[in-house]
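Just one protein chain is left out here, and the rest sit where they should.
Coming up: subunit A.
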C-alpha cells in the first residue's frame, strides 16, 4: 500500500488559491485547513506567479478530429487536481492599494486582469478580498463597486478582512471560509456535471475515455464528499474496464493487460478504501472477492505469468493492509454463522492474516512463474538483449523507451518482446523469498494468536518451503519439523509425506546422515492411499522433493537408505554425500512416542509372571515393521536390566563370527531374521533368570546392513498401543505373540523371587500361658543348607483379636503397664545376650530384636523368649529370622527371611473365693441392722473376741495341675491391731497339688479384738507353681472324693433269639466298693452265635449310661443239646464315672 502515490491513498481535499498579501497567508491557510472538511491552500505571494494557474498544456484545436487517447489514465491527473488546479482563487488587496494612489489602483487593476486571464477557460471562481487595518477604515463605496466590476464578481464574493481587531478578523475569516466552501462545492459539482454529461451522452470516441471520465466524475464526487456517487462511478469504471480486456487493440496484448490491471488496481483500491472507511466491511470483502474472481484467470501468456501473479498477490496484500489499518471487525449485525445464506463470508475473511497468507501463496506462484520464464527467456534474450532506458510513461501502467538522438529526446513505444524481457530483468532483481517469508510469518503470528494452529502451521510450512527454496536449510528444517509434528499427530499422511520429503532433502543438504536415514525410514513406513501417480517436473515442484506418495516411491526410499548405508564402504569412493559425516554405525533410538515406531516395534513378553532365581524361563520377542520391502536383520540383541541375561541372535546368513564377544551374553544362531512388511517376526527363547528382583527387558537392538543399529524400547504386549496411522478397516489386527493370552496380558518384566530359605525356625510352646508366671517360649534356629550371617531375630507380640497393641487405650494413657509383656530373651546356656557388645538387642514391651550369631551349615542355635501375661489374653507371637548368605557386601544385600507365628492363650490359674463361718448368732435379731450391714457383699459382721472361721477356696481353672506352695493372709496395719488371724489347716509337706478344676480350701480362724464398723482383714496371698510331676495320685483323689451310695437304673431290651424271665426295667442302690448282681433266666430260640438281650445301666446321679459292647454280649449256642442252657451274665460291678 505504501507503494501507491499519496494522492491515491488520501481522500481528495479541495484546493483554493490565494494571491497577494503574503504576510497573511500562513494564518489564512491554517484557518482553511482546520476547516471541516479541510481545504488545502495554494498560496502565491504576488500576482506575477498567477500564471502557473493557467492551463499548461497546449490549446487543442477544437476543429481537429478527436485523437484516440494513448492511455486510460494520466498518472499526474489526480495530483494536478490536488495541487495545481484550485477550485477558487482569492485576490488579496490591501485597502490602501486601491483607495489612494491612482498608480496603485492601476496596478491592482492589471493584476486582477492577469489573474482573470490565467483562470480563463476554467470554472475556477474568483474572490476579491480587501484587507483593512481596522474596521473603522471605511472604504468608499465607489472603490468596492469599481473593483467588483473589474473582477466581474458577485457582491457576495467581495470580502473585507479586518486585520487588527481579533473578533473582526475571525468573523471576516469565517465569512471567507464559507465563501470558499460554497465555491469549491460549486466548482467540483460543475466539473463533475460536465464530465458526467459526456458519459450520459456517450460523447466519447473510445472506451478508454469512458473509463477516464468515470474516474474523473468519481474523483470530483470525492472532492465534495459525495461518497455514493464516487462509488457508483468507480464501479462503473471497473465494469467497463473488465469488458475492455477482450476488445481493445490499442497496445500489444501483454502491455494492454498490464495497463488494464494497473488501472483496475487503482479503481479497486479506491472502492475498497471508500467502503472500509464507511464501515461497510462485508461489502468491501464481497467486492474484493468479486474483483479477485474477475481477474483471477486473466493470466496472459505464460512468459508474463509472473506479472499477473505479482499483481494478484499485491491485491491480497493491499487489501489485507487496508483491513488491518481500518481495524475492521465482524459487524454485530452479521449472523455469527459463517457460510450460510445470510452470511456468505467465512470467519477468516475478516482477518488480515488470511490475506497475507494468500498474498504470500501467490507471490510464490510468481516465483515459480519467473523460474519457468527465465529458463525460456535465457535462450532468447541472448540474441536481442534487454532494452535500455525503459521508463514508466505518463499513463498509468504503461512503459516506454526513451530514445535520444542528438539533443532531441523522443519516446518510443515498446514491443511485447522488449517489454517482457524488460519486466523479467526487473523482476529477477528482487528477492521475493524474503517477502514471502515475511508475509507468511506475519500471517503465522496472527493465526497463532487466534488459536488456529492448523492455519498457523500451514503458514509455517510456507515459510519453510521458502527457506528451502532460498537455500537456508537449517531454518527450513526447523520449521518443517514443527509442522510435521502436527501432521503426525493428526495423521494427515499425504501432507506428512510431503513434509518429510523436504526434511529428508534438508538433512541431505545439511549433511546429517542420521536425520536423513530416520526421515527416509519414516517416509517409507507411511501408509498411503493412492497407488498410482507418475513423476513429472511439475509434480516435483508442487509436491516437494519427496515425490508423489506411492508404494513404489516408498520402496525406492527404503532402497536409498540401504544404498547410503552400503555406499559407506564402497571402495571407489563415489559417495559424494555424507562421506565425512557418516559414523561407523548409525544409531536410531525408537521409543514409544517416536514417529519411527512404525519402522520397527519390539514387543517382549515373558511367559510367566514370576520365576525362581536361576531357573530357566521363556521369553517371546516379536518385531514388526511397516517398511514396504523386507528388512534383513543381521543381528538382534536383547537387553535386560540384568546384563547377565542379555542375549544376541545372529542371522545364519552372516558368516563372520560375532566381533563383539561379550562373554556374559548368550549367543544364539537363528536361521533367518527377515522382517516382512506388516507381519510379526516372533522369536521365543529360553533364558536363565538372574538374581532375584525385577527382571525387565529394556530394549531390542536390531543391526541392519551392519551399520544401522535400531534400538527399540521393549514394549509389553499388554500395554502396547496400536498404530494410529496404520488403522485400516480391513486390516486384521495381528498379535505380537501366537498365544492370545500372552498377547493381551504379556509383560516385559518378570519378578524373580527370593531363593528358598534353607533355615528352619522352630517355636515350641507348652500350651497356654498362665497370668503372672514368666512364660518361656523356646525358639530354635536350625540351619539345613544355608550358613546364617548377620542374622536377626525379630519378635513381635500382637493381640490375637486384632488391634495390634497389647493394651487398652485407656491404660495406655494412664500407665505404662501392658497386658502382655516381652521381658527378655535368653540363650540356652543362660548367658544373657546383653553381655555381647556388638549384638543388637532391643526389647520393648511387645517388640524385640535380637541378633543371631553366625551359624555355619548344620548348626543350630536356640534362645528362650520370656513373656509375662498380666491379664488373660490371647496373643499372636510372630518371630521372623532375617539373614544373609555371606558377609560380603554383595551377599549382604540379599537377605532371606523365615517367618513363624504362634498363638498363645493366657489363662487365669486360680479363682479365689472366700466365706466366713460364724459360731452362732448372739446378738438380737435386729433386722434393720443386719440388713444394713449385709447390704454390701464385701462386708459382713463378725463376732468380737470369738474365733470366726474364714474359708478361702482356690479353684484351679487351668487344664494343668498346679502346685500351691502357700496360702496366707497378710493383714495390713489395721488388721494387725484389730484382729488376729491364725491358720487352722495348712499345706502339708511343703505344697499342695491342685488338679484341674479342683479346689483347695484353706481354713483360717479370725478373732476380732475390737469393734469396728469398717474393717479390712488383709490380702490373701497364694504362692503357686506349675506341677511338673503328673502322677496317678490324681485318680485316687477322685475316688476318695466319692463316698456316697450310687443309685443306678438298668433296662433290658428284648432279643429275637432269646426269651427271658425277670423285669425289663429296675433300679438298685450300690454301695461303694460293693457288687450288685442282677440275674435273669434266658432260653435261646436258635443255635449258633447269638446276641444276648442288651442291658443298659444308667447312673442316676450323673445321668451317665453304660452299654456293654456287642462282642461281650454274644454267646454261641450249641444246637445238639436238648437241654436248656441257663446262663448268668452281665455282672455290672463298678460304674464309676470320673
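The rule is simple: a contact is a pair of C-beta atoms (placed from the backbone, for glycine too) under 8 Å apart; a residue touches a chain by one contact, two chains touch by 3 or more; residues count from 1.
Everything that follows uses one rule, which is that contacts and distances are computed from a predicted model.
Missing chain, UniProt protein name, picked from "AP complex subunit sigma", "COP9 signalosome complex subunit 3", "Sorting nexin 7" or "Trafficking protein particle complex subunit 2": "Trafficking protein particle complex subunit 2".
Here one chain is not drawn; of A:204, A:492, A:878 or A:1060, the residue touching it is A:492. For the options A:171, A:454 or A:566, the residue in contact with the chain missing from this view is A:454. When the omitted chain is restored, the residue from A:5, A:22 or A:724 that touches it is A:724.
In the complete complex, the hidden chain is touched by one of A:292, A:394 or A:510, namely A:292. Contact with the omitted chain, checked across A:96, A:229, A:283 or A:347, is made by A:347. Summarising the interface, subunit A meets the missing chain with residues 292-293, 296, 336-341, 344, 346-349, 358, 447, 451-455, 458, 487, 490-495, 498, 527, 529-530, 533, 538-539, 541-543, 548, 724-725, 727-731.
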